[in-house]
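Quick one: the structure is below, and I'll ask about it shortly.
For this view, one protein chain was removed and the others were kept in their places.
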Amino acid sequence: MSISHRGKRWLYALVGLLALGLTACSGDEPQNVLAPVGKYALKEDRLWDLTFMFAAVIFVIVEGVLVFTLVKFRHRPGREAAQFHGNTKLEIILTLIPATILAGIAIPTVKTIFDVAEKPANALEVTVVGHQFWWEFRYTGLGPDGTDVVTANELHIPTGQEVYLTLEGKADDVNHSFWVPRLAGTQDVVPGRENHLLMRADTPDTYWGQCKEYCGLSHANMRQRVIAETPADFQTWLAEQQKPGVKPTGGVAAAGQKAFLANACVGCHTIGGTEAAAEVGPNLTHLASRKVFAGALLELNKENLIKWVSDAPSVKPGSRMPSGVKDLGLSPQDVQDIVTYLLTLK
Amino acid sequence: MSAQEAQVTPVSDHHTSTGLDSVKMAMWAFLGSECLFFGSFISTYLLYRNSVTAGPKPHDVYNIPFTSVSSFVLLMSSLTMVLALSAIQRDDPRQMRVWLLATAMLGMVFISGQIYEFTSFVDEGLHLSTSTFGSSFFVLTGFHGAHVTVGILMLLTLVGMSFFGKLERGSRTVEMVGLYWHFVDIVWIVIFTVVYLIPSNH
Amino acid sequence: MATVAVDQRRRLFARPRATTGPASWFSTVDHKKIGILYGVTAFVFLLIGGAEALAIRTQLATPNNTVLSANTYNQFFTMHGLTMIFLVVMPLGAAFMNYFGPLMIGARDVAFPRLNAFSYWVFVLGGIFIYSSFFLGGAPDGGWFGYAPLNETLPGPGMTFYSLGLQILGIASLAGAVNLIITIINMRAPGMTLMRMPVFIWMTLVTQFLLLFAMPIIAVALFQLMFDRVWQANFFNPANGGDPLLWQHLFWLFGHPEVYIMILPAMGIVSEILPTFARKPIFGYAAVVFSGIAIGFMGWGVWAHHMFAAGLGPVANSAFALSTMFIAVPTGVKIFNWIGTLWGGSLHFRTPMLFALGFIAQFIIGGLSGVLHSIVPSDYQQTDTYFIVAHFHYVLFGGSIFALFGAFYYWWPKVFGRLLSEGLGKLHFWLMFIGFNLAFFPMHIVGLKGMPRRIYTYPSGMGWDFLNFIETIGAFTIAVSVLVFIVNVIRTRKHGEEPGDDPWDARTLEWATSSPPAAHNFDEIPIVTSRDDLWHKKYVEDPEGQPVPVIAGGADAQVEEEGHGHIHLPSPSYFPFVASLGLPVIGWGVVYNKPGVMILGGIVILLGVFGWALEPSVEEV
Partner (left out) sequence: MSQAEHLQEHGHPTPRKYVGVAIVLAILTAIEVTISYIDSLRSILVYVLLVLALVKFELVAAWFMHLRFDNAIFKRLFVTGIVTALLVFGVVLTYFFSHGGPAPSLGG
């Protein structure tokens, strides 16, 4: 391979990356950073476009000069190397140019840092709690009688409104990082601390995200969705969430509820309207209204729920939810009943 | 380790590029490094001393008069150390041994004081695991104590070597151990002020 | 110098005298042998760390793959990172600094030969200690920067091994740092002023200062972790007031200087190779040296750029963004001066040169992506994605490892007297170059498509599948290139060309002595009269400033015979090895919380140190 070939390889690669930046495809790339939505992600993206352009130009120039030098000054018989030791003027200029470019880039950088950190006036406030390996969302004070609406793994937000997330690290948990790339960059969840993150979606859609800070065995399986709906839809959803859990009217579901309350489940989960009020695991009051569960790892359907309740750790390594069959002593019938019950919790 | 490398290197002193003793330079570099070591521990302590979640707070347990005395003892051991060096520089190994032993004794008094202090703190309910204050206090002062202990070992070794006539170029070796010893003393000067004397918030 | 004759019988160990044979490797204090030991050991670790990488890449080749379990994967990526950083790049740097440091400054050995041996043994035993965890209940699995409090809550002994293993390796680095600093300051040949030192020596010096001041910080963090894990202290336990951010600060206070510790020696190597094969002096020597020092200094003020998303607040983030960006300035100076060195030269594309050029081309990419990370709002997106993984492999592999392979090819004939084959070398280079870019360039894109790092599996339908597959192909291409290198080494042992003492017509002092150099390095300590001293002894300038070879025999006129009778070389010693043996023993003692074992280790160290202190460094034979 000759040297000029090598130069071309780089160029192709670069062009490829540029092309990628331009084609902001979303459909099958739900976590594409370069397909931003809403003002926070867009601000970050605009800064990226600017700095990436500078980087690309510097890259082309410097690598270009390098390759040119290699070609031009390659050894040929009879040519001697020129013996010079430096050129102070040139060196100073070549120091000042990058410094100037960087100083230029620094201004929008600092501005954007402050921009995306500023809390807007009438933002919707939601508390996000990171758990190994799932997300808890609390809509503070939006429940009946000033209680919280609590849900898991699917964050519902209204479109067109800023959302101010308070990322709360539980002191007995570990670091996580809340990230929904198309809506905003990441912020860490640090045990014992509170961080904040702003996002805003302007079009209704389901935005995907994933925990980004390594948090143990199932870090890879700790995902989340943001469901942005029109304000009206959001209110409808909220109204539903404020209700207590559906009471079974007999049959299998009632048996399921009984089994749920009689077994260890009740010691870890909350189901509104029942005596299950523990907060170790996700709030299940409206489990069946969600599309995904277990850290957005599984789609919510009967088959998956059966698998999950029977033996969560085999589905999700390291899950803090014990195996229903092996550890909690559920019979397959119990599992069937409980899952039937859970699926009624719209 | 550097102090032990006391023997002649392939090119001896007067041949070094700077004309300075390599071992001494190594010792100073090592002490520079130690500044970061103790700096990290002291900073940790400063960070945590006021965030006591359980158990006693710093000034519930500190016994300033007691610690002042042991600080004084350590400070004076620096004097005996430098007198030992002075003695060997005058070619008086006997007197050097006396001063070295005195230094080691003072060091041991200091360590005994620390052991007493630790036990009394434990009696008052402050353990390594009680609070961040407990952790950062014990580990900081513990590592200082470990340094003193290593110093005592080196001093006693010097005395022994000198006694059996194995201490070649004694003044240089004594000087190196001395540098280490004074450094440990200096660190205590800082610890005494920052940890004990400066009041905590609560 | 007067040495008291010591009665041999009273010794615990009879003084080793052999300088050849297998046993002699345990007692050697010769910086060249220690350099070789470092190199071989680190290369073995490269294969191990590389094998872990291949396993990682196999697991990630396709979505929902199950080659590795989550547990194994997490151990592998942690050990891969730790191995590559602490057991490959750092010791490979140490190998070259040890071997060539004294040669390039015209010294007979390092300042403290036994301390040097001690560093090496502590390093090997530290590596063995960490790897023993695989057989003792599980390797570290908290990531190479082991964030708190996960580093405390992870079950199994892995992270305890981490805290003690890195501690042991840190001792090796610290001892090595003191040694090399003093060697460079104090052991230079007459006339070798600071501003005549080869750039590689300068970069070594800066690196060792970074180590000197960075190692104690990580030592403290690791001690705190150890106390937390083994004795229930609360340094990083948020449930009892501990602050996980303290770990992050301490770690990155060490961690960022650490990355410059890994790149500066590589930059030094490149600064030696380029002038040799461009056949002209380095462009702007002073600027290259001072920019290296500047990088070293600035490296202390940027650590929080690893914590942009940790919630430091906009003020701190802005400050660290600025300091980070401006590191590009001194680094740019280096890049420009290297191009200036090539400019006007007569470039010979031998294998070392190819690797050096590969370094420049790829380091620019890695550096530019680094600057993109420093744009905080962009980094909120990039952090902890494969975009970061791409960045640091471009600087670490594309940068450091390429330069180190260049150094292998460049200095091989000096160390072993034989040239590595050019044909295989070029094959190695091109395979590695292609494989590397195939493996790591797509990581930028995958990262921007939202793939986080440290995930053992991923679903399909994210737009990641194809690129991950390509990356895996690239990784295996790299492995093939490494095999080519191994073949080259084996072949060279028997069939390598013996090119004489100065095969590249090079510029610096190591080429002025025989290949391989005698134990005492130089028959006569050279008197240095200029920078690139050897070159100026070989060539004079004609009126146009062009080099003209000195009349034959001129350079050879240096004294051949052993002029001054006996040269005192430090005698071999077992004690550094013995002393170092105690450290892993203490480590195992702490892991299992067995005070008896810890005390045993302490006794071994004391024995070693006392033996060491009581034996003279040079003994009349």
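Here the chain labels run A, B and C in written order, and each chain numbers its own residues starting at 1.
The rule is simple: a contact is a pair of C-beta atoms (placed from the backbone, for glycine too) under 8 Å apart; a residue touches a chain by one contact, two chains touch by 3 or more.
This structure is a prediction, so every number in the text was calculated from the model and none was measured.
Only one of C:P16, C:P113, C:P140 or C:P238 touches the chain withheld from this view, namely C:P238. Listed here are the chain C residues that touch the chain not shown: 185, 209, 212-213, 238-246, 249, 253, 300, 303, 312-313, 316.
The set of chain B residues touching the chain not shown comprises 13-14, 18-21, 24-25, 28-29, 31-36, 38-40, 42-43, 46-48, 50-51, 53, 64-65, 68, 71-72, 75-76, 78-79, 81-83, 86, 89, 132, 169, 171-172, 175, 178-179, 182-183, 185-186, 189-190, 192-194, 197-199.
By definition in this document, only the chains that are shown with their structure count from here on.
Taking the mean of the C-alpha atoms as each chain's centre, chain A and chain B sit 50 Å apart. Chain A and chain C have CA centres that are 36 Å apart. Chain C has its Cα centroid 33 Å from the Cα centroid of chain B. Counting only residues that touch two or more partner chains, chain C has 242-243. Every residue of chain C that touches chain A in the complex is listed here, in rising order: 69-71, 74, 142-143, 147, 149-150, 153-154, 238-239, 242-245, 278-287, 309-311, 313-314, 317-318, 321-322, 325-326, 328-329, 332-333, 335-337, 339-340, 342-349, 357, 360-361, 364-365, 368-369, 371-372, 375-385, 430, 437, 441, 444-445, 448-458, 461-463, 541, 545-547. In the complex of the two chains, the chain A residues touching chain C come out as 1, 6, 9-10, 13, 16-17, 20, 25, 28-34, 43-44, 47-48, 51-52, 55, 58-59, 62-63, 65-66, 69-70, 73-76, 79-88, 90-91, 94-95, 98-99, 102, 105-106, 109-110, 112-114, 116-117, 167, 169, 171-172, 174-175, 177, 179, 181, 184-188, 190-196, 208, 210-221, 317-318. Of all the residues in chain C, the ones that touch chain B in their complex are 1-2, 4, 107-109, 111-115, 118, 174-175, 177-179, 181-182, 185-188, 192, 212-217, 219-221, 223-224, 227-228, 231-235, 240-243, 246, 250, 568-570, 579, 609-610, 612-614, 616-618.
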